[in-house]
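The structure's right below; bear with me while I get my questions together.
Removed from the display is one protein chain of the complex; every other protein chain stays in position.
Each chain carries a letter (A and B) given by its place in the written order, and its residues are counted from 1.
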C-alpha cells in the first residue's frame, strides 16, 4: 500500500515534468504550427546554467532565475534564427532539420564545456528525504506537481486574462485576422517560443536536483514531453497536462513491477498503440484539412 | 538524355573504382590499401547503403527519420544474434537483417504517417532511444555494454568471407555488390510508379489521393524499404566487425546519416554516394575534434540547410541547368485541345449512356455550427456537362469535395456509377473512375510534366514491387504503354515540348492544362473540375470549353464548379445553382440564367429588372 503511494507520488512528480515540457510544445505549436525539435536542450540548459551560475558564487534562487531567463531568451532566438526562415510555406519541414541541427550544437557544446559527468544541483529540498512508510521521497519531488499546477493555472490565466495572452490566442486561431486587428503575428510567435522556453527551463531547474544536471538530461525529457503532447492531441493544453501526469505515473508502475529497461520500451509501444487507435490524440479533435 | 547516360557512366566509373581499389597497390607498386584503409572503405560503403535508404525516405517520400542508426543496429543485432544463438547460416542472417528492420519500419510508420508526417520523426527518435536502452539494460540477451562478441566469420557457398588478399577480398566485393544493388533499387524505384507515388505524396498529398494513391500505404512502404536498407547495412557491418554493441547506433549516428543525405543532395540519385563519401572523409579528419565533432556535424547541417538546401549534387544540377538554360531553344506550345487519333482509346471507359452517373440524396455537410451543404439532391447524367454555380461561400467546392471523398458527409447518400460510396476515401473513388482538378492547381511541382501525367496512370499498373525492381517483362511493357499514353495526353493538351520541364516552371495556363491531362490519365468516367477557368485568359477559356465538350462527346461525364458565367453558358448541359448550401435552381443554362432567385443570389434583391434590360438569349 505504501509502496503504491510512493509510486504514485514519484510518478506524479516525473509526470509533472513531462506535462510542463508538453505544455511547452503546445505553446510553440499553437503559435507557429512548428516546434523546436530539440526543446529538451532548453530544459537541460535550465538545470545546467543554474549549476554553472552557482559555481561562480551566485546564490541558488538568483541562479535559477538567471538560468531560466537565459534559456528562454535562447529559445526565442532559435525561433527567430532557425524556425521562422524555414516555416514560410505550409507543411514545410525545414524547421525540423534546422532545430535538430542547432540542438545538436547546443548539446555537444554543453558536453564539451560543462563536462560529460552529471553534476549535483543542490537545493535545501533534496537534503533529506521524507519517509513515507518504508521508502523515501524528496520534498523537491513533491514540489513538481505543485509547480505544474501553478504553471498550468498561470498559463490559463495568461492566455485568458492578459492582452498579450489573448493576442497569442488570436495568432494561434488565425494569423491573418490577428494581423488585421493590429497584432504583430511574428512578434507573438517569437514571444511564444520564449514562453515555451520559460516553461521548459523551469521544469529543468525543478527536476535538476532530483536527476542531477547533465548535458544529456534534456533529450529524453524533451522527447517524452513531445510524445505526451502528440498523444494528448497537440492543440489541447488540458489534455497535455493529463496525459503527462498519466504517463509519468504509469512509467513508475512499470518500472516498479517490471524493470527500468521495460519502462521506456513499454511506454513507447503504448504511445504507438494509442496513436494507432486515436490518430488525432486522446483529447484532440479531428483536424479539418482544407482542400 | 545526357543526364541519363551520364548517370550510367558515373555508376560504371564508381563500380570500376571500387573494384580496382583493393589492388591499387599492385598497379602503383605501393603498399597503399592496407587492411586499415580497406576497412574504412568498407565502412563507407556500408554507410552508403544506409544513406541510400534514407534518401528514399527523405528525398522521395519527404519524411524524416532520426532513428535510422537504430534501424541499422536492429539489422546488425538480428544478424549477430541469429548467428550466435541460432547458428543460422550467413545468407539467412543477412536476409533477416533486412526483413526485421523493414517490418519494424512498417510498424512504426503506419500509425504515424496517417496524421502528420512530423509524427514519424518523433516516433523514430523515440525508437532510437528505446532501442539503445534495451540493448544496454538487457545484458543477458545483448551483452549490454560489452556487446555481442565473437560472431562467427561469415561463410557463403563454403567460402569464408574476408577482406584479405588470400580470400580474394571476397567480403569487400560482397559489400560492393550490395552497394550497387542498393543503388539499383534506388534507381528502379525512382523510375517507377512507386517512386513517383512517393514523390507525389511529398509534393501534394491531396493531388496524390485524388489520383488513386494510398498515401499511408505509400509512406509506409517508403519507410519499410528505407529501414530494410538500413538493416542490410547493419547486417553487413556486424559481419565485418564480428562484434556489435549499442554504441554504434546512437542518436548522433542518426544525425550523421541525415547529414550525409542532405549534404549529398536529398532526392538525387548520386547524392547519397557523394554525401557519404564527403562526410565520411571529413569525419576522419574531424576526429581530432573529439567532443566537438558532434558540434561540427550540427553546425555543418545548419550551414548546408541555409546555404545549399539542395545539397552538393542538387546544387550542381541547378548550376548546370542554369548554364544550359542560356542556350536553350524556345519551346513550342501546341494548340489544344488536339484530339489525336489514339485519344479515343483512352476515353473508352465510360458510364453507360443515359445512366445517372452521380446521385446525391439529402447530402449534408456541417463544419462545427456551419452547414456548408444542406440537403442537396442532385442527379448528373452520364456524358453530360453539369455546372455547379452559386455566389461565394454557397458550398459548391464543399459539395465537390464530398463527391470526391475529401470531405465526409454529415448526412445523406452519394451514389456513383450505381454504387453507394458514402465515406469512401478519395483514392478508392479514384479507382472507381472519379478524377478531379483543384481550385489552386495542385501539381507535383518538382516533378517533370511527363512524370505528373505518369502519376495519373498510377492505378493502371499491375506489376508488383518485385517485378518493378527486377524490371521484369510485365513492368517493362506497362511502363512503355503508360509512357506512350502520357505523351499522347501531353499532345492533346499541347504540352509535348514541355515534357521534361519541372511542372512548377510552367506558365499558369499551362499548369491548368497539365492538371487536366493528369486527371485524364486516370481514364475517368467522371471528371470534376474545380474552377478550371480561374486565372485563364479569354482565349484559354475558349480552348478549355472545346476540350470539355470534346470529352463529353466521348461519353465522359463532367461536373464543373465555375464562377465564369459566360463559360458555363457555353459549355454546360445542365446547371445546378447553390446558395447557402441549398439548391435554389436546377435546369438548362438558359432557364437558370433568367431565374429570379439566381439573379438575386448573385446580385442582391432589388436587382435591376433583369429581364427588362437584357433580353433572354
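Methods note: contacts are C-beta pairs under 8 Å (C-beta built on N, C-alpha and C of every residue); 3 or more make two chains touch, one makes a residue touch a chain.
Heads up, the rule we're going with is that contacts and distances are computed from a predicted model.
UniProt records the chain missing from this view under the protein name "Branched-chain amino acid ABC transporter ATP-binding protein", selected from "Outer membrane protein beta-barrel domain-containing protein", "Branched-chain amino acid ABC transporter ATP-binding protein", "protein-glutamate methylesterase" or "Poly(3-hydroxyalkanoate) polymerase subunit PhaE". When the missing chain is restored to the complex, the residue among B:155, B:413 or B:440 that touches it is B:440.
From the options A:63, A:170, A:223 or A:274, the residue with contact to the unseen chain in the full assembly is A:170. The chain that is not drawn here is touched, among residues A:17, A:54 or A:183, by A:183.
Of the candidate positions B:287, B:392 or B:419, contact with the unshown chain belongs to B:392.
In the full complex, chain A touches the hidden chain at residues 163, 166-167, 169-170, 173-174, 176-185.
Residues of chain B that touch the chain left out of the display are 368-369, 391-393, 440-441, 506-508, 511, 531, 534-535, 563-569, 580, 593, 599, 602-608, 610, 613-614, 617.
Here, only the chains that are shown with their structure count from here on.
The mean-CA centres of chain A and chain B are about 34 angstrom from one another, to the nearest whole unit. Those residues of chain A lying in contact with chain B across their complex are 37, 82, 85-86, 91, 93-94, 96-98, 100-105, 107-109, 111-112, 116, 219-220, 223, 226-227, 230, 259-261, 264-265, 268, 271-273, 275-276, 279-280, 287-289, 291.
Partner chain A is touched in their complex by these residues of chain B: 62, 64, 66, 107-108, 110-112, 114-115, 117-119, 121-123, 125-127, 129-130, 133-134, 136-138, 206, 251-252, 255, 258, 262, 291-295, 297-299, 301-302, 305-306, 309, 367, 397, 401, 406-407, 438.
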